[in-house]
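Comments concern the structure below.
One chain of protein is taken out of this complex; the other chains stay put.
Think of it as A and B in the order they're written, each chain with its own count starting at 1.
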Amino acid sequence: MAAPSYATPLEKVWHYAFLVICGLIFFFLIAPIIVIIPLSFNAVPFFTFTPEMLSLDPAGYSTKWYQDFFTNLNWQGAVKNSFIIAFFATIISTTLGTIAALGLSRAEMPFKSLIMAILISPMIVPLIISAAGMYFFYTKINLAATHLGVILAHAALGTPFVVITVTATLVGFDRSLIRAAANLGASPTRTFFKVIVPLILPGVISGALFAFITSFDEVVVVLFVGSFEQRTIPWQMFSGIREQISPTILAVATLLVCISILLLFSVELLRRRGERLRGIKN
Amino acid sequence: MSTAEALVTADGTPLKVSLARATRRSKIRALMLVVPLFVFILITFFIPIGDMLLRSFQNELVGDILPKTVKALENWDESSGELPDETVFTAMAEDFKVAAENKTIGKVGLRLNYEKSGFSSLFRKSGRRAKKLEPPYKEAFLEIDKKWNDLEYWRIFKRESAKFTKSYYLAALDVGYDEAGNIAMKPEEKQIYLNLFLRTLKLSLLITALCIILAYPVSYLLSTLPANKSNLLLILVLLPFWTSLLVRTTSWIALLQQEGVLNDLFVWLGIVSDDGRLAMIHNQTGTIIAMTHILLPFMILPLYSVMKTIPPSYMRAARSLGATPLTAFVRVYMPNTVAGIGAGSILVFILAIGYYITPALVGGTEGTLISNLIAYHLSTSLNWGLAAALGTILLGLVLFLYLMYDKIVGIDNMKLG
Partner (left out) sequence: MFHKKTLATITISAALAATSFSASAETEMVVVSWGGAYTNSQQKAYHEPYMAENSDIKIINDDSAAEAVAKLRAMNEAGNVTWSLVDAVASDAIRLCDEGLAEEIDFDTVLAAAPDGTPATEDFGELIVSDCFIPQIVYSTTFGYRTDLVGDNPPASIADVFDLEKIPGKRALEKRPIGNLEWALLADGVPVEEVYDTLETEEGLDRAFAKLDTIKDQVIWWEKGAQTPQLLADGEVVMGSTYNGRLFSVIEEEKQPIAMMWDWQVFDLDGWIVPKGAPHMEEVMKYLKFATDTQRLADQAKYISYGPARASSAPMVGQHADLGIDMAPHMPTNPENAKNTLLYNYEWWADNRDDLDERFQAWLAQ
């Protein structure tokens, strides 16, 4: 954004100062994420840039923390658990969340805002409270320290995201399309799969991605409801940060950043596709 | 209306009835779609939380384990200034014999020890010798421990033998009973929770304010740029948003610690000396910086979406009507963004007051929040009643803010990414 040509010198100075300030804020946002990438190639087990690293001496760099990650069975177990738990939690929350969102976006829906408020509350309740409650209750019903328990807990935490994204997709949804389909002789099932699903699919997938990342990222509930057998990547990182700080955590962090970049681009692509399909222009 | 009444559908029912039925049916159909999810989170989420919150006033333990004593104590007048009589001691001897056999006596001692130090050993000791107790029981008990001679222990015993207690809520508000059994503020050196609630609120407010200050220019810039550029810059906002919380916390540890990147940089630049490295972690500074960073996207995104809807012509109109750029901005532009600020602030604030992981890792002692204390009582001190009481208060605060959010922004307007 350039300063307008009619701007006074003072305004121009202010304009560039503004751009510098914005640059600094963007730097603040992104620097902590970028900085761990080189640190994860550190040759010594500390979280600092060594003089060798700063002088770009190859001896200062090493991939041993990545090797440690890929050979350490504790981490591998954590990766496996993370994917299993996140996968099933995502399926549950996406299915239930999408169906609920379809109901919520119907014009006839009574008490809409109240129901919405209730369905979204798992996102709002402080995690420590959710975790503690689930921990006591799941112990009672034999779900604590089981994969199923953690999956159900994560599914509950993930549903608000699905509800929000799918209802947002349906906001621009033209209901006359359904009537048109019915008019043209399509059965309700056929209408659902041929008309509704393609239209809400981007919202569903991006909601699913949110649910996935919620589970994949969640640590408080796993710490309480889960046990060593259910350890996930964040569980392992959390105990690692407290127990023994090793750059392996940074290596894992770097890999997670790469995953988030991938997810970010998929969400962005889906959003665009969704808007294009519904004919909403930016 | 008279014409409408005359209208009937093909099968002869009045149209009005038929329409009402159809509406009801579609209402029910809409509701039925929501039911599965509702039942699911009811079982996996609401019931567990409600079940835990009950612990904040449930108090059946004492009455369950020492039923006869509790019954006998009903007749004791605690204001009489005298110890309970022999009937209470006899009942207690019987209860203790059973409880010692079942190994449950220690539970009562630990429960009452939350109210006053000394109960734990008093019950343990008495329980150990319960089998050999001989009447008269009053003397026998007094011989075991002279604390049985202390009215304060008896008053607490009687008070906490009720089925419900308010002592956890009192403790959560730094209120307790004085020696005479009246409700009073705790002495200053034992006040924790009010200060902590206050600190949590203060830090959350500060973090929210910092987020507004940092988010405003960035969102403004994003909203004025052409779509292709703003989408590119938006990635810089969304990437941290999508990145694991623990990853971001870890990187702040790497950045802020004494031998960390920032301190190294400051020393290299000569801003601080090598022995004068700044302590930016394990204190409030650490919590504030890391949490501001983590929550900033939650402010930028709603603010940006509101700013995008403000037509640039408003500002141009103000300018052409003679307003200075500053006046135009403050008087015309800013009022239009209030909704965005409100939405972002409440969201950030709600998330901030419930934070646990980040303060636990970078907050040290002065940077911890109320959630950390709840976790402490859950897993270390095992005072679950107190944890539940603190949790209920925190939950109440959050729900209040949530309602405000609903009023101001509307839950249905919540957007992500």
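We adopt the following convention: a residue touches a chain if its C-beta (ideal position, glycine included) is under 8 Å from a C-beta of that chain, and two chains touch if they have at least 3 such contacts.
This one's a predicted model, so the numbers in the text were calculated from it and none came from an experiment.
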#### Entry: Contact partner of the left-out chain, one of B:87, B:258, B:305 or B:336
B:258
#### Entry: Absent-chain contact - pick from B:244, B:285 or B:383
B:383
### Chain not shown: contacting residue from A:66, A:88, A:135 or A:161
A:135
### Task
Write down which of A:27, A:111 or A:228 is the residue touching the left-out chain.
A:228
### Task
By the contact definition given up top, give the residues of subunit A that touch the hidden chain.
45-46, 68, 71-74, 76-77, 135-136, 139-142, 144-145, 227-229, 242-246
### Query
Can you list where subunit B touches the absent chain?
102-104, 106-107, 109-110, 113-114, 116-121, 124, 189-192, 195-196, 199, 257-259, 282, 364-366, 373, 376, 378-383
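In this section, only the chains that are shown with their structure count from here on.
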### Query
Distance-wise, how many Å sit between the C-alpha centres of subunit A and subunit B, to the nearest whole number?
23
#### Entry: Interfacial residue positions of subunit A with respect to subunit B in the complex
1, 11, 14, 18-19, 21-22, 25-26, 28-33, 35-36, 39, 46-49, 92, 96-97, 99-100, 102-104, 106, 108-110, 112-113, 115-122, 124-130, 132-138, 152-153, 155-156, 159, 161, 163-165, 167-168, 206, 210, 213, 216-217, 219-220, 224, 234, 237-238, 241-242, 245, 249-250, 253, 256-257, 260-261, 263-264, 267-268, 271, 282
### Message
Give the list of subunit B residues in touch with subunit A in this complex.
### Response
23, 26-27, 29-34, 36-38, 40-41, 44-45, 47-53, 55, 214, 217-218, 221, 224-225, 227, 229, 231, 233, 235-240, 242-255, 257, 259-261, 264, 293, 296-297, 325, 350, 353-357, 361, 371, 374-375, 378, 384, 387-388, 391, 394-395, 398-399, 402, 406, 410-412, 414-417
